[in-house]
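Sharing a structure with you now.
A single protein chain has been removed from this complex, and every other one stays in its place.
And now, chain A:
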């Protein structure tokens, strides 16, 4: 099978629409007959990433590539970058403002959840330039 690619632009400051890309990927994967477990892993990992892009960065770009062996998600933003990745990966650590917490996010579980639900995860971040996160779910 060829590699199928989907591309999404995540708009900034639109919390209501955050998650639309993940929702679209989820329904596409379901239709393609991907196993429910893999669909769920991709959906949760990507959704957390998408929410992060809206909360912390000014939106960004998400590319999803699907082959017979794996689903790869690359999330790129031009946000502030992550000063201390180890700290950001700790469950419960969050820099999200109170306004975000009142919306149900900012519990410091975003990155830990992304790691939990993906089989591979790499973070590349430059302060003041942005963050790129690559996640893979094996099929």
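Keep this in mind: a residue touches a chain if its C-beta (ideal position, glycine included) is under 8 Å from a C-beta of that chain, and two chains touch if they have at least 3 such contacts; residues count from 1.
To be clear about the criterion, contacts and distances are computed from a predicted model.
Participant: Which listed name, "Glycerol dehydrogenase", "DRTGG domain-containing protein", "ABC transporter substrate-binding protein" or "Phosphoribosylformylglycinamidine synthase subunit PurL", is the one UniProt assigns to the chain that has been left out?
Facilitator: Record says "DRTGG domain-containing protein".
Participant: Considering the complete complex, identify which of A:18, A:34 or A:73 is in touch with the unshown chain.
Facilitator: Of all options in A:18, A:34 or A:73, contact with the hidden chain holds for A:18.
Participant: Pick out which of A:78, A:107, A:123 or A:139 touches the chain that's been left out of the picture.
Facilitator: Result: among the candidates, A:107 touches the missing chain.
Participant: For chain A, which positions touch the chain that isn't shown here?
Facilitator: These residues of chain A touch the chain that is not shown: 15-16, 18-19, 22-23, 26, 36, 40, 43-44, 47-48, 51, 101, 103-110, 112-113, 116-117.
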